[in-house]
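Left out: one protein chain. Kept in place: all the others.
The block that comes next holds chain A.
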């Protein structure tokens, strides 16, 4: 079986609408966040996961990480069912939400990391080695004694990455990691992800709206829209299929966002 195995996954939410005048009970509406989604990811892959806002990307990530329980379907990650034994499962994965922090605001990074070490029960020696490795790769050396609140957005994102990789997870989910970053930070971040993936064999699932991220990092892309998987395969093929200007090479596309937009349109999103 593949490292990540998702089969016929469904998840819906009940949203209660505002009560209309003259109606006794509030109307309920069922939103199908995921409808019959299936895919497999092998160990060590770096996969892009894209789709318009509200397509169900975050829901998938939350189910894969054990936060949400699906309505139906099978999910196995490294042989485990994520929501069945949460503590065991999450000690093997790392998650970075681009707009949420998991570090402590007012204390130096080093203190945050040391507490994370305790939370994940990482042995002291392993922690030292891993921290050295990550601080070098992420160029965090000078920032370790600075409180999080004094860091710039780019620095903060690097700090978050370091925090979520300290326990050497097999699998890393990234939810819009480059949101709001400047060009230099973005490039540094991409370099790091490539390094982590190649050197450590960490499987990475990347959710983003920045098509440059996908072009730079992922050979495989999954497209999600209205809760269904619409495309799964190489990036090159995806672009040739939906490019209105018929340019052949990925690098030559003037504006990848336009291609993606036209694809979403074609697929009726």
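Basically, contacts are C-beta pairs under 8 Å (C-beta built on N, C-alpha and C of every residue); 3 or more make two chains touch, one makes a residue touch a chain; residues count from 1.
Here is the rule we use: contacts and distances are computed from a predicted model.
You can't see one chain of this complex, but its UniProt record names it "ABC-2 family transporter protein", from the set "ABC-2 family transporter protein", "Membrane protein", "Phosphate transport system permease protein" or "Sarcosine oxidase subunit gamma". For the options A:10, A:67 or A:216, the residue in contact with the chain missing from this view is A:67. If you put the hidden chain back, the residue from A:86, A:126, A:145 or A:265 that touches it is A:86. Contact with the undisplayed chain is limited, among A:175, A:196 or A:213, to A:175. Mapped onto chain A, the interface with the missing chain covers residues 13, 54, 58, 62, 65-69, 86-88, 90-91, 93, 95, 97-102, 104-107, 111, 114-115, 118-121, 147, 175-176.
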